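Read through the structure below, which is laid out as structure tokens, and then see the notes.
Just one protein chain is left out here, and the rest sit where they should.
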Amino acid sequence: MKILVANRGEIAVRILRACRELGVPSVGVYSECDRRAPHVRQADEAVLLGPSPASESYLNIERILGVVQETGATAIHPGYGFLSENASFARECRSRGLVFIGPDAGVIQTMGGKTAARQAAIEAGVPVVPGTEALPDSLSDEELIAHAGEVGYPLFIKAVAGGGGRGMRRVSGPAGLLAAVEAARSEAGAAFGESTIYFERFLECARHIEVQVLGDDYGTVVPFVERECSIQRRHQKVIEESPSVAVTPDVRKALAEAAVALCNAVRYTNAGTLEFLLDAEHRFYFLEMNTRLQVEHPVTELVTGVDLVHWQIRIARGERLTLDRNKVGTPDGHAIECRVYAEDSDAGFLPSPGKITFMRRPSGPGIRDDSGVESGFEVPVFYDSMISKVVAWAPDRAGAIVRMCRALSEYEIGGITTSIPALVWLLGQKEFNEGRFDTGFLDRVLKDRSGESFSVLQPGETDVAIIAAAVSRYFADADLRTAEVEDVTLTPWRRAARLEGVRRL
Amino acid sequence: MKILVANRGEIAVRILRACRELGVPSVGVYSECDRRAPHVRQADEAVLLGPSPASESYLNIERILGVVQETGATAIHPGYGFLSENASFARECRSRGLVFIGPDAGVIQTMGGKTAARQAAIEAGVPVVPGTEALPDSLSDEELIAHAGEVGYPLFIKAVAGGGGRGMRRVSGPAGLLAAVEAARSEAGAAFGESTIYFERFLECARHIEVQVLGDDYGTVVPFVERECSIQRRHQKVIEESPSVAVTPDVRKALAEAAVALCNAVRYTNAGTLEFLLDAEHRFYFLEMNTRLQVEHPVTELVTGVDLVHWQIRIARGERLTLDRNKVGTPDGHAIECRVYAEDSDAGFLPSPGKITFMRRPSGPGIRDDSGVESGFEVPVFYDSMISKVVAWAPDRAGAIVRMCRALSEYEIGGITTSIPALVWLLGQKEFNEGRFDTGFLDRVLKDRSGESFSVLQPGETDVAIIAAAVSRYFADADLRTAEVEDVTLTPWRRAARLEGVRRL
Amino acid sequence: MSRAMRLSVEIDGQERLVTVEPGTEGSSLVTVKWSDRAYEVDVSRLHAGRFSFIIPAFGYVSHEVSCYETESGEVALGIGGRQIKARVADSSRPKRATVFQAGGDRAVTAPMPGRLVRVLVEEDEKVVEGQGLAVVEAMKMENEVSSPADGVVKEVCVVAGESVEAGGVLVVVAAGSLDD
Partner (left out) sequence: MSRAMRLSVEIDGQERLVTVEPGTEGSSLVTVKWSDRAYEVDVSRLHAGRFSFIIPAFGYVSHEVSCYETESGEVALGIGGRQIKARVADSSRPKRATVFQAGGDRAVTAPMPGRLVRVLVEEDEKVVEGQGLAVVEAMKMENEVSSPADGVVKEVCVVAGESVEAGGVLVVVAAGSLDD
């Protein structure tokens, strides 16, 4: 087996590390702006795909399959995002005799359509959020209103082909329904080329709980202890953890059984995640399934000791799952992940691409840092702004939180602005520490802050900041005034050459 | 509680991280050459001790106790080395009402003397390596020869106050005995101010196995699963792991029982380690006890999930041990630690101090890096050359080894020479991978190599090396030839200032 | 390194005239003064742009601060995991002129580099404060850039599909009451 990793950033590095550990040769691919990216150097071979826009590089199926041929790769790992849930890409791989590291193309297709996945869950006896089937654009206004009435308000209008919160609208009563349907259809059409929507009951104060599964080619499906992903900003996860404070052993068992029932029903193989909503009464409802590796898979790895990417590769090469279902279904300690984004949280979470001039990563007991950038790399404007994931493990949740705070205090990324100050603030919130939150928590508290900075000088720090600003400028200028520049990055050569004047050929 | 950490390097950083996680205020101390060391910045407060030589800084008891008074610290964590096993320092701390984070001064004294510790073990019913008691300098040559005959050859002459291999001689028969006694006494006298020696049987093909313990103030002693530390160069550990491939569950149980018996006999509290030799017939013999935290404590932390430094602090503030003895006595997976030294392994393991110009630390799944240096720091000539410890965890030993190899391939330290190439070579040795080694293994294979370089270019790499050498020089010169230096560490200020010429006040 | 330097430092919206004086040759101490304050500071440079300051007046704490100039010319100070923005200028030189701010015209710029997805207004169109003018996409996120004031769109400087730099002018709004 020789694996081409059709992705970039931290997840490409993650997968390439697994390839190296398993002794599997690897091929990395990159776009023009990613020439200096760490994943290019982590791969055994690295091939340029094309220009920076994703459509011409990481989404360019023809070019990627061309690289497969050039390099003799026999398998493709798609990571997450990009082509990971593209059923026709998976089908194309298999038709060419390539191993697509993920489930069968048919399963991706079934579980990728939101209403089809709901239907499969209903058939497998898994509870779903009350809602409709896909609502054709031909329905009359009266029919739409009637469907909405059956579901009940408040409700979500969702795009059948949805993702990332696009084509989604919340409606609190019949008054705004028709306009919201219009807006959602138009947005979904623009985003996915498919405007069909459906209605789903909005569950107030619900948590986002998900179950990681692995399935092999021989019918074995193993569910893992749940992940809690309710800390979201505009439907984007920010902090994930395992286990969830809200899940009792009984609910954990029931979630695992539901996950297995659905996976067996669709003959699910390789890694996948079932997303559920959990209400305040401990009832859960299937939401959707991600037919790929998730960003937040490390929290599961830390509380179970299982390397999920190793298993993805091993399953893809035909091995049987030999995991102890009882062990991986019970958490050993507690793990928390913080996603670090290149964004200016103080400026409305504006993207903040640019060159990283210095990077000191957190380390030490209980800390894992999965990062896709390094000092000297320019974070491009073309892709997602997540640059790193910090994961902390400790015997209990409180310990994992303090360890995470300690790690973030060590993390330094110079040259760009990151979400670290916002994460530090979030980890200090009382509700977070007490485990009292739902999927709306973060948006609510952010609204209450109404744009207040996350980086406030503490009493007495103002003078330190003034000193720092002045002294740093003083030294920057002093360097230029003195002949013998004391710069740690200057090699003896250059120092010597500078002193004796510029040599010429 | 407010803890002064009387140490430097990675162990100071390690302890300061624990302080931060437990919310305990910390004081760091440093010598002149350590002003830029990471531990200075990791501490809540940092105080200069004095000039760089250890005797004027990290070993200067009076000055350290002065800093305690200045800063209002109430406890001292000595780390390892320096003052950690100095009984009179521990006594002085306690007499001033300070908490010394370690066992009682009397216990340090008893267990610090090698023959006294052997005697305590014998009384506790713990087997020891056959040997003599302390042999006074007044003994006649005939008496010495008679004692040696009783012990049997080959034997070790060891210094009662020994450590680090000094005052130690191996003797294979009566012929060389008297001269070796002379040499050992003289070396021990010079090194420790105490020339008394004793004889100990040399066990061929034995392994170095050690048992970590924690004891609280209420009589509870908890032994941990063993560590295997047989990979040594000249009695200095290089690679440690847990568990040992040579220890069966029965032996593990017996080791734990022996450790508890001895600890109970001397009323041991806080963290400590009992070192044993294990022979090919699975018999073990007590060697000595280290009454402090060990360098290699992380491997135990990774296979048990216990934070030993947290517990040192918690025990010191009077908490009761609440660990599950069964859980911490059984390994969960396998952990390996590699010590990274600032040394040129190709030049006879010569120390290699100097400025670190770039540092990329390993990371990702299963990797922990405990390091005491960073980019921009100058590794001083004054102290031990260990700069970092890389620890890998995996469900099994083979997985931990490949993960360690992967991590070392990511580790880059520019500006100084390190032992990483020698570690990579060692991890590739067949005997190491098969677990077939004893304490003499590394010295034997190093002798066989007779100085051959660990950094050999592989076929085809010579051309890459030539290209790299030439191109790097080309760019270093090109930087000086072009006005607009493209240097990632140059801030826009300095770039601008360089272009417009030097500004003056 | 033997000369003093006078700088204007703006933090938290307040400007101070700060003097930095070096210590004796080879010393790591500098003196920093403004208003009625004067601090001795033990400066250790770890890397270009990264410092450890020990300020005896504040005890033995080592303040680890990183200092980077941002694209917009501000200095970003990294202190204890937070990012504080400051402006520093050599007080002997004139301040950077603020473009367009003087007159009634406001240049609305791209807050970060990206791709212009849509222009939401046309020339001569009346706009109100906070009204969306254009949408810039960067890192898969669409960001709406809105009008800083009521007024009339005087010029649209970009077309959809174009790449824009941080600080690049998108639209010029002639500020003024809509009833003018």
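Note that the chains take the letters A, B and C in the order they are written out, and that residue 1 is the start of every chain.
Note that in this section a contact is a pair of C-beta atoms (placed from the backbone, for glycine too) under 8 Å apart; a residue touches a chain by one contact, two chains touch by 3 or more.
Here the structure is a predicted model, which is why all the values come from computation and not from measurement.
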Interface partners of the hidden chain - shown chains only, full complex considered: A, B
Selected residue (touches chain absent from view) among B:408, B:426 or B:442: B:408
From B:353, B:395 or B:435, residue that would touch the chain that is not displayed: B:353
Contact residue for the chain not shown (choose from B:69, B:172 or B:472): B:472
Absent-chain contact - pick from B:46, B:420 or B:442: B:420
Sole residue of B:179, B:280 or B:456 that reaches the chain not shown, by the stated touch rule: B:456
Hidden partner interface residues of chain A, rising order: 27-28, 35-36, 40-41, 43-47, 71, 374-377, 489-494, 503-505
Absent-chain interface as seen on chain B, which is shown: 342-343, 346-348, 350-354, 357-358, 381-385, 408-409, 411-412, 414-415, 417-418, 420-421, 424, 454-458, 460-475, 477-478, 481-482, 486-489
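By definition in this document, only the chains that are shown with their structure count from here on.
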Rounded Å distance between chain B and chain C, as computed from the means of their C-alpha atoms: 48
Separation of chain A from chain B, taking each centre as the mean of its C-alpha atoms, in whole Å: 38
Touching two or more other chains - residues of chain A: 357-358, 409, 473, 477, 481, 487-489
Touching two or more other chains - residue numbers and ranges from chain C: 3, 5, 45, 47-50, 67-68, 71, 90
